[in-house]
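A protein chain is absent from this complex, but the other protein chains hold their places.
Presenting chain A:
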């Protein structure tokens, strides 16, 4: 077991040096190994393309964004998309955004954001929720519209804002207040008011735990890491890798999907993510476990942090792009969603989604040049890698004859991931897509696979194909 750990750690650290050494992409991809397929286009099926996508800087919750409301972030992303693409604000047919912690006043945040960003009020908009894969859901919902021929051009994005959360009055208090509202006479009101007790004043915080199992995600992830024998060292190393690669990418200017934000009430322009922090293994080892005490392995350093941010992408049919003179960056190809037991397989979405989407497309893991996998916790992503590398797991739980095959570490999250850049739940999906599309160009690849887990025990798998002559 020590050998395996040493191997994994060294692979992790080695991959740091291998990354980014390829030349900037030319128009014709230079492939080392022949692909199973030359393209994922399917006869009779429309080609849906990604024109471009942007995001606001992702900031730790409680920092410069803390006086905003969620739709402020979302509309900033939409405005940024307009600026970046030169989009006419009447040119899209539909807008969908994903979000998780809902601000009750703006329950359809997509609509409020669209109006706030100056889009035509004739463009319908709706909001979706699917935990961490909400903006993936926004993307595929719009793709669905376009495949069905209902719309030709859509904006899909997401937002999350946790500097302010819906803290509610207790149910008792709410019931009392509603009754008070209906009481007509002073006498009735006084008699209701006399029911007030200390208990009424205990607030109800937004749930941190899975509704069906009452277990917090960090606790579940720690158990998952233990089940897959992922050590504390491996997790700290992976987290360090994520921060290091994100920092490098930041310096090299790869994080170009970011649009600067002049936040009202904040003097300095916010133009970079503020959660990227390159530490040392010694410092990380000092931290105490956050969820399972005292022997857990997940700490604040190897887990993603509460983040505020928003993202938005313009997707359309290939015909529409040609008609409008838009230059696509990638094709959105096959996608799928998966679902498992929320108690013991909460975060194994990628393990189930990856083989499914690859089979749909007729590809093998070795065909994938760029992997973008959501990093909820280092322990979670490593557990998924080990699951995909396990014949026993594949046979016992997935009904497969052999293991899926873990993604190549040298192709995985090369510009950092959710651990370092941050994870505004609703916005991450589009960020993964933009990293995938841009990395395909810069690393000279053809196919990318995006996969993520989500609360509720669900997951997504999406395949992206580089568009001919795409540039970043």
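Here is the rule we go by: a contact is a pair of C-beta atoms (placed from the backbone, for glycine too) under 8 Å apart; a residue touches a chain by one contact, two chains touch by 3 or more; residues count from 1.
Quick note on the criterion: contacts and distances are computed from a predicted model.
Student: Just to verify: the chain that's not displayed, which of "GPI-anchor transamidase isoform X1", "General transcription factor IIH subunit", "Large ribosomal subunit protein uL24m" or "Putative trifunctional enzyme subunit alpha, mitochondrial" does UniProt list as its protein name?
Tutor: The correct option from "GPI-anchor transamidase isoform X1", "General transcription factor IIH subunit", "Large ribosomal subunit protein uL24m" or "Putative trifunctional enzyme subunit alpha, mitochondrial" is "Putative trifunctional enzyme subunit alpha, mitochondrial", the UniProt name of the unshown chain.
Student: Of the residues listed, A:76, A:345 or A:413, which one is in contact with the missing chain?
Tutor: A:345
Student: Return the single residue from A:63, A:141, A:170 or A:213 that touches the missing chain.
Tutor: Checking each option in A:63, A:141, A:170 or A:213, the one touching the absent chain turns out to be A:213.
Student: Of A:94, A:228 or A:377, which sits in contact with the chain we cannot see?
Tutor: Of the listed residues, the one touching the omitted chain is A:228.
Student: In the complete complex, which positions of chain A touch the hidden chain?
Tutor: On the side of chain A, residues 211-214, 219, 222-224, 226-229, 292, 294-295, 341, 343-345, 348, 383, 386-387, 390, 392-393, 396-397 touch the unshown chain.
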